[in-house]
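Structure below; questions to follow.
As you look at this complex, bear in mind that one protein chain is not there, while each of the others sits in place.
And then chain A:
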């Protein structure tokens, strides 16, 4: 049985989640804010701010230098304009680059010492910061593999990591899971070796800015031959106003190791747009495998396009060793603007990259998202399944590159790119770039665009579902292949999110 069929059998869960969620007023469930005293760095960005962030994180000299170098580069760069998104110019000097809860000035020794207000925030978000098996009492939970029951969480609040759970248990397995600021202090040799090795400092405008000002994020190291004993996750919460979140995630899967990593994110409802520019780097050595799943649910702005998060993210995985495997799964429902292309460098022979994506854009949201599959090694394989859903006046673009280099003999790519339109004021666009520089590789691309079918909706309604329920059901069906790629808890959350994100899209 596949993951999703399990959900169908132990249905109580998804339906309850959907109902609990729909019962809440407004369609963005996480729009509340935490009232908490914050320390800010002065607005704007310059070498002093970069040094300040570095010193707040108690970083060694080499790190400060690295940041300053990035800043010098960034100053000479221009914002990219090729994406199919439009938004008012961002004043990069009118943003706070560092915001830390006052109570975090002295790093808490353990989660017990963390400000209760912060703990309450995560509790309200439904993120377990207690070290307990989740999903207890759910029918069918006993069918789940043991490692699926525990999820270690690194909780990032504005600019800092509040705490990381299960660290001791993970350490026993040799796994390092901590905030990146801790890693820079405690594991400088690993950070020095890998930071910027997948996404170079000067990769693109936002990645360069991130390299200069990133404040926190997560760090993962899985030693050779280790199968990480539980899923790891980072939960990003933007709370402070006028503040950008610049997090940096570095994941290293050493030879023959395995890890499944989840990322979630939310932010309060605000009239003014906020910037989020993250960088995620993943290194996968020989025979190692990484699954990276995201449910991106940043505040999307209101139905008139006011407020929301501008999400400019660079995510890239480097399959450095032979037979390395990476799988990106993303559910993008939030943000006013999404600019995001989780990519795979298939350097090792026989390495594999997969990208499964659901991107939902409703109201005035704009999403320009996709992936790059860069085949460098022999017999490399990649698979892209993208499901774009547009509703309201939203614009949704799939942008994907598949590149077969001369040495990538006998490599394969399969791309399937489906767009679904709800209503007639939205748009779906598919922009594939294909480069094949050897004659033994094969690239297949299939694309479809369809409208939500009236007959399907009527069929559902004639059985008693209201129109929104019917749309959510049909859309969930449309996304099924991608939902199936998600770990189970995430799949359920994502199904519910699909319903919520499409509220108000019909009728």
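Brief remarks follow.
Following the convention adopted for this analysis, contacts are C-beta pairs under 8 Å (C-beta built on N, C-alpha and C of every residue); 3 or more make two chains touch, one makes a residue touch a chain; residues count from 1.
Just so we're on the same page, contacts and distances are computed from a predicted model.
Its UniProt record calls the unshown chain "FeS assembly ATPase SufC", which is the correct pick from "Transport permease protein", "Oxidase", "FeS assembly ATPase SufC" or "NADPH-Fe(3+) oxidoreductase subunit beta". In the complete assembly, the contact with the undisplayed chain comes from A:474, out of A:111, A:129 or A:474. In the full complex, chain A contacts the hidden chain through residues 4-5, 8-12, 15, 139, 453-456, 458-467, 469, 473-474, 476-481.
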